[in-house]
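Let me begin by presenting the structure, written as structure tokens, before commenting on it.
Shown here: the complex without one of its protein chains, the others still in place.
The first chain written gets the first letter, and so on, giving A and B; residue counts start at 1 in each chain.
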Amino acid sequence: MLVASLLIASFVIFAAVYLAPGNPIAALSGGRSLPPSSIAVLEHRYHLDQPFLAQYWYWLSDALHGNLGLSITLRENVSTLIAQRVWTTAGLVLYASLLICVIGIGLGLLSGLRPGRLDTSTLVVTAVSAAIPAFVAAIVLILVFAVQLGWFPALGNGTSLVDNIRHLTLPAVALAISSLAIVARVTRASVREEGEREHVQTAVSRGIPGRQLIQRHILRNAAIPITTVTGITIASLIAVAAVVETAFSLNGLGAYLVQAAESKDLAVVQGISLVLVTAFVVVNVVVDVLYAALDPRVTLGGNR
Amino acid sequence: MTVPEPAPGGMLLEVEGLTVRLTVEGARRPVLRDVSFAMRPGEALGLVGESGSGKSMTARAIDRLLPRGAEVEGKILFDGRPVGSQSGQSLRRYRSEVAMIFQDPRAHINPVRRIGDFMTEALRTTGGVPVREASRRAVDMLGQVGIEDGERRLHQYPHELSGGLLQRVMIATALLTKPRLLLADEPTTALDVTTQAEVMAILDELRREFGLAMLFITHDLELAAAICDRTAVMYAGQIVEIRSSALLHDDPLHPYTAALAAARPDVTQTAHRLHAIPGRPLSAFEAPADECAFAARCDWAQDACRAAAPPVAELDGGLSRCVRAYSLRGQLAVEPAREGTDA
Partner (left out) sequence: MTATGRLMAPVTARRGRSIGSVLRATGPAGMISVAVIVAATLAAIFGPLLAPFPPNLPNLSLAWVGPGGGHLLGFDYQGRDVFSRLLVGARSSMLGPLAVVAISVTAGSVLAIIAAWRRGPADAAIGAGLDILFAFPGILLAVLAAAVFGAGLTAAALALSIAYMPYVARVLRGAALKERSQPYVAALEVQGAKATVICLRHLIPNIAPLIVAQATILFGYAMVDLAAISFLGLGVQPPTANWGVMISENQTGIPQGYPLPALSAGLCIVAVVIAVNVLGERLFDQAQAVRR
């Protein structure tokens, strides 16, 4: 199921680029006109003389061996270029995920379990933050924390590990802010809903004390939708990271993907798309597995 | 099992003037109005009414399960002690003496935890009973409700059991804390007819064996009369009649009871058409406060019924909230039509 998704996704990626208008030979030669013998050599080397499915097969098997082709603009191995940038993106996404889990779920739990002023202010704040796109958050954060307060650097990656983390903080916050709000709202709603359920009433009627009620009956059950939504939200970070990386001039995979798309460096586009889609699908599968683990009524691979 | 000592005065449960108001869509609305009744230890009292009559609310009020923000007036005394003022330790002890079983077992049992967890939870937390002993008692009690392979069942999840089995588990669980009062809120309504009969039989048998008092809530007058010593009928948030079950069908004291009994199709008779009660049942908050709530639908209504709220009349060992209770005495039972031959 996971493999089938990935296979089909890779097929779509390859097909999309294959269908791109323009002559691949022209792209490879950089627009210069070549003698027919050179063209033949290029055609053979890049399997351009083969039927579509064969080309797909060559590309896929190369990819599985780690060979994603050459970048036209930089004339280096795509795989190398990806490896250089993958840690930036991974670090960014992980940092943001941490913020979402800790602050988002934490806030949601607090406001869900205790109605009152904290709850209403959380509702208002999350309603606003959920609507702030990552790039708008980015410019506001740069304005406030980098330019005016000077607490964090505005652009670039930083040098040492600690410096890296410093440089990644504002981007991670920008990336996390709207997702954090959504997760907080869903957490709060789930906790509230669970608290109203009949089985909680049964537990109350049997005199189960408050703390256990919350832990074993409310939170344990609410964990199911909370985990699912948090997982899906984190998966979506993978794509939005591109926007944040561009805004903060981080050299991550997303920013590079955008540059490659603009300059039509198709091998790079294919390669990075494949990596990102794989990551996205993997995270979604992990979410499905967690869901099945938490809810005994659901079996993996069962109908939705 | 011995019947526990009755409290001084003899009553296990006394409800006096219970009035409950809830906030529904911003407005304070009454759901129960001046409900009063009493139960002796070991007695089974049926509480019958249509939806909106307030029967579930009564049970919830007794079990302190009303929604947040509910306004409660009146007194509920259990064993002579007031229920409303209890909290903390004493409330938990009260909860172990009063057990409630609910209508839809699947919704009322936590789906992500095992049956064993569900059954032994109260014993382990408030009773301080160690796990192994609690499990042993649970398996024992499952045997009493007719589930033989209790050990295996304890490890299963609720979704692996049928509705009927789950209801038996619910009953077994309720009895584990050795309660003295059982509140049964339509325990068989969500089950199919054959399972209904089985569950009712188990409930009846265990109740007598353990000497429990039971408040049996249902919309089915015949069902309540079958297993309860006395039956109370509710309409629009009030009790309109309390009567010994044996006399309820043949000699009802209130027109509503008579209408309910007549409305049920009887397999043994041939009738022209069903006696339906015209109009629809009123909930407590729709009912007018200064006249008889049933007057608009009553075959026997007169001007006096609309002039003032009817007082409670005591006659023949029962109660009736009807102005004409004395004058209608003996006339309310409906004679079934005997036209035509049986098919």
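Here, a residue touches a chain if its C-beta (ideal position, glycine included) is under 8 Å from a C-beta of that chain, and two chains touch if they have at least 3 such contacts.
For clarity, every value in this text was computed on a predicted model and none was experimentally measured.
In the full assembly, the chain not pictured is in contact with A, by the touch criterion defined above. Listed residues A:I39, A:L110, A:V258 or A:L294: the one in touch with the omitted chain is A:V258. For the chain left out of this panel, the touching residue among A:I82, A:L180 or A:L266 is A:L266.
Considering the full assembly, A:V136 is the residue among A:L34, A:V136, A:L213 or A:V286 that touches the omitted chain.
For chain A, the list of residues touching the undisplayed chain reads 5-6, 8-9, 12-13, 16-17, 19-21, 127-128, 130-136, 139-140, 142-143, 146-147, 154, 178, 235-236, 238-240, 242-243, 246-247, 257-258, 260-262, 264, 266, 269, 273, 276-277, 280-281, 284, 304.
Going forward, only the chains that are shown with their structure count from here on.
Computed centre separation for the pair chain A/chain B is 55 angstrom, with centres defined by C-alpha atoms.
Taken together, the chain B residues at the contact with chain A in this complex read 63, 65, 91-96, 99-100, 102, 104, 107-113, 121-122, 125-126, 157, 159, 173, 177. Per the touch definition, chain A reaches chain B in the complex via residues 197-199, 201-209, 212, 216-217, 220-221, 224, 294-297.
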